[in-house]
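Have a look at this one before I ask anything.
All protein chains but one are shown in place.
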Amino acid sequence: MSNQQSHLLEVKNLTMRFGGLTAINDLSLGIEGGKITSIIGPNGAGKTTFFNCLTGFYKPTTGSVQMNHPEHGALLLEKMPSHLVARKASVVRTFQNIRLFPNMTVLENLIVAQHNALQKASHFSLAGLLGLASYRQASEAAMEKAEMWLTRLKLRDIANMPTGNLSYGTQRRVEIARALCVDPLLICLDEPAAGLNPRESAELNDLLLYLTREHHKGVMLIEHDMNVVMKVSDHICVLNFGNKIAEGTPEQIQNNPEVIKAYLGEEEIEDTTEEEAA
Amino acid sequence: MGQFIQQLINGLTLGSVYGLIALGYTMVYGIIGMINFAHGDIYMVAAIISVTVITLLAALGISAVPLALMVTLLVVMAFTAVYGWSVERVAYRPLRTAPRLAPLISAIGMSIFLQNMVQLTQGARVKPIADMMPGQFNLFTFDGFTVFLSYTQLMIIVVTVVLLAIFTYIITRTSFGRQQRACEQDQTMTALLGVNVDRTISLTFMLGAALAAIAGVMVTIYYGVVDFAIGFVAGLKAFTAAVLGGIGSLPGAVLGGLIIGMLESFWSAYYSPEYKDVAGFALLILVLMFRPSGLLGRPEVEKV
Partner (left out) sequence: MTTFQARTHTVTLTERLKDATNVALIAILLGIPMIGLHTVDAGGKLMVATRWPWLLAFVATMFFGRLALQFAIDQFKLKRLTRQRTRTLEVATPRPWLKWLGYGLLGFSLVLPIAFSDNRYVVDTATTVLIYVMLGWGLNVVVGLAGLLDLGYVAFYAVGAYSYALLSTQFGWNFWETLPVAGALAALFGILLGWPTLRLRGDYLAIVTLGFGEIIRVILINWTEFSGGPNGIGSIERPSFFGLPFKPDSDDGATFASFFGLEYASEHRVIFLYYLILVLALLTNLFIARLRKLPVGLAWEAVREDEVACKALGMNVTNVKLSAFAIGAMLGGFAGVFFAARQGFISPESFVFSESATILAIVVLGGMGSQFGVVIAASLLVILPELGRDFSEYRMLLFGAAMILIMVWKPGGLISRREPSKVLAGVEK
């Protein structure tokens, strides 16, 4: 492979059309492991659609998304069903409108995330039904992994609570913890800071840095909260009406005239710029 | 050839009846997203009421067919609509925010209740009535086989077409139709805009019941016999028709009804009457495998 060393995820000329509407237009982007890449842009810029194309929920009209997996080699994500994107390509996402299993507890949510490994260890339930040692070990390991992330994300105390009853910010954390239990190489977070208070948002920053620096995970971020984006991003890609209008480090983006134009064209940007100034 | 055209006419008639009942399913499903399991029994109630009304009119000496037909239709539609309203009020409205399966069970309960209520109050025996519109057009003869279209068949087909036109008009052009479609999309928002959602849903149930009432009257006149148990099979077929055509779509319901009706009459004529019910379901499974939203249904894009 020519670009084996370059990027963890390679997006090439991705285009997504819904009827006459072009949600993403000829987008190319490289994502590195161990780095935080943010996708920003006004509402309706095509950010979530982009995630949906990456994770197999939409089939892109044209273009390719290649994951350079250390174990499985180069994988074309746009050709895979969504569950294989997570299972084989180790690309896991969270959702803008949180999707937890509301009647199940926090712990159960995290165990479900380890379904594939556990199912394999249980030999399609046979070893599990018989209570064989091999399954018990796998089950304990799963509990340990869940507990590790629960502790890291300060969720341990509520491990046995149904997730449907939790506050919004806590649900966001549970969703991230659940995604981490899949052992992703690349984790795609869709507006993880939405609805978080300043303290929670600072904790999110720490977590994202921890994941990239300590666990060398690739992080992709869709976010409106510029406090998060500018502080933690290694690389930022700006979308507007499906087109990539700029790309670079936070400093480069902040001074990019194209970006300023795209954002100031809208009223709602005022509070974001205020935040940046502050 | 003669046989073929005759089966086509019979299938069209049967299909129209299924289509009328299917319209009720599809409207109710459209607005509350639930299968109205008691709808087949509403149709049965209508058929039973129409027996009473037709017998009463005959006893009163009203013998002019158009007059008797009009009176029967109106009276049966009115009473059946009250039944439709009550079903919604008792078995659905209290459960509007309940888990999805709860109203299904209460509707099955309602179906059992209605069947047994009719059996108790009207008796379990089959109720025969005299042919109201005897006579037929003999269309042509082919190889010694005379193809005919009875007056009743003609009436059923015409009534279905006219009603489909009227209902399409109501749903697409009137204020009630707009409210109804708004409720389909988002009940809470519709309520906030000042639309009385409860009333809209009630009206939908009443309209569905009125359509089932027409089907009930038609079947009573067409077959001349009715009993308390006809609701289940007819309801099942009509629901199959609604799903086949694409639930939520009015033309789809009628199309589905026609397809099921034709399939049944051709299957009985050329293959075996025993397996005609199987044929309808097998077709449904096949169609859903390739077109998961039915023939005319809007494909659902999953919002992630």
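Residue numbering begins at 1 within each chain, and the chains themselves are lettered A and B in the order written.
In the analysis below, a residue touches a chain if its C-beta (ideal position, glycine included) is under 8 Å from a C-beta of that chain, and two chains touch if they have at least 3 such contacts.
None of the values given here were measured: they were computed from a predicted structure.
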Consider the whole complex, including the chain that is not shown, and state which of B:I170, B:A191, B:M262 or B:L295 touches that chain.
B:A191
The listed residue (A:A23, A:A45 or A:A86) that touches the chain absent from the view is A:A86
Tell me which stretches of chain A touch the chain missing from the display.
55-57, 81-87, 92-95, 99-105, 107-108, 111-116, 118-119, 122, 124-125, 128-129, 143, 146-147, 150, 156-162, 178-179, 182
Touch list for chain B against the chain that is not drawn:
29, 33-35, 45, 48-49, 51-53, 55-56, 59, 79, 82-83, 85-86, 90-91, 94-106, 108-118, 120-123, 125, 127-129, 187-188, 191, 196-198, 232, 236, 239-240, 243, 247, 272, 274-275, 277-278, 280-282, 284-285, 288-289, 292, 300, 302, 304
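Convention: only the chains that are shown with their structure count from here on.
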If you average the CA atoms of chain A and of chain B, how far apart do the two points sit, in angstrom?
49
